[in-house]
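In this view, the complex is presented without one of its protein chains, the others remaining in place.
Our next item is chain A:
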Amino acid sequence: MLAGSGSKHATGNISVRNIFLFIRRFFNLILFFVLQGVAIYILATYNKTHEAVLGAVANEVTGNISQQYNNVEYYFQLKKTNEALAKENAQLRNQLKSSFDNPDTALVVKTDSLLKDTLGLVRKYNFLYAKVVNNSFTEENNYITLHRGALQGVTTNMAVIGPEGIVGKVIMVSDNYSRVMSLLNRKSKVSAMLKKGFYSGDLEWDGGNPAFLTLSKISKSAQPKKGDTVLTSNISEKLSFPPGLVVGTVEAIIPDTESSFLTLKIRSATNFFSLQYVYLTGNLLGKEQQDLEDKTPKD
């Protein structure tokens, strides 16, 4: 070490050089931590910034490739798709007004005029159809890609419904594709109720078998039985699911001795293995409800 007036300058130089030496010596380790940090950052912010530019661009590219793949795969499932569509057609025909014809007797009850009030009906739900171009069910967190995007009227938070039951909700939208968080996702949470008694609880997935979902926080007084139907509830409207859609049936009841709630194992009505077409729907009045709820004074 130098003595006297020059020493301060010299130590400064040495410490700067030491820093460079340090960086050079541990460059790989530092790069490792930087890359891991970036990856963790991406993973952590993914939930908050679905609309990130990178996300949308990547969605468009991977969506395109998925569609090419689906074009091939689709061909092999034509028969099954056809069957599902025919079945659904039949179901819809059953709901046509012309299918309900009252016998011509003196006791006819005219219900037509009762359907409208003086202001006319207000449309609350609008349905769009979309083709599934990518679908996963083997991960812990599963997502679905639909070939319909912002240009075709899809917005985030729309509910996704399959021919047999509910499927999930839209979390990301690009111009022509949208990404759906499937019910088979550890982050997915939908309110659902038992058809018998209207007891509602939270519908989740435990990451296990894709054919089963979990319905928790059901009051013990509900006394559910195996085979009971589970529907979407009025509370799920906030997530834009129209109430009364089929979710599944009760498969098993798991008693919880410590609390007054039950956990139910639900057999999902939707067959996630063979999804080809889904319907998108958004609650057109949802924003008004949300605005009103946001105005609730907090104190």
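Keep in mind that, in the parts below, a residue touches a chain if its C-beta (ideal position, glycine included) is under 8 Å from a C-beta of that chain, and two chains touch if they have at least 3 such contacts; residues count from 1.
Assume contacts and distances are computed from a predicted model.
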Among "Carbon-monoxide dehydrogenase small chain", "ABC transporter ATP-binding protein", "Peptide/nickel transport system permease protein" or "Rod shape-determining protein MreD", UniProt-listed name of the chain not shown: "Rod shape-determining protein MreD"
Residue among A:81, A:141 or A:234 that touches the chain left out of view: A:141
From A:21, A:35, A:85 or A:254, residue that would touch the chain that is not displayed: A:35
Sites on chain A contacted by the missing partner chain, in the whole complex: 27-28, 31-32, 35-36, 38-44, 46, 55, 58-59, 61-62, 65-66, 69, 136-141, 143, 145, 179, 207-210, 273
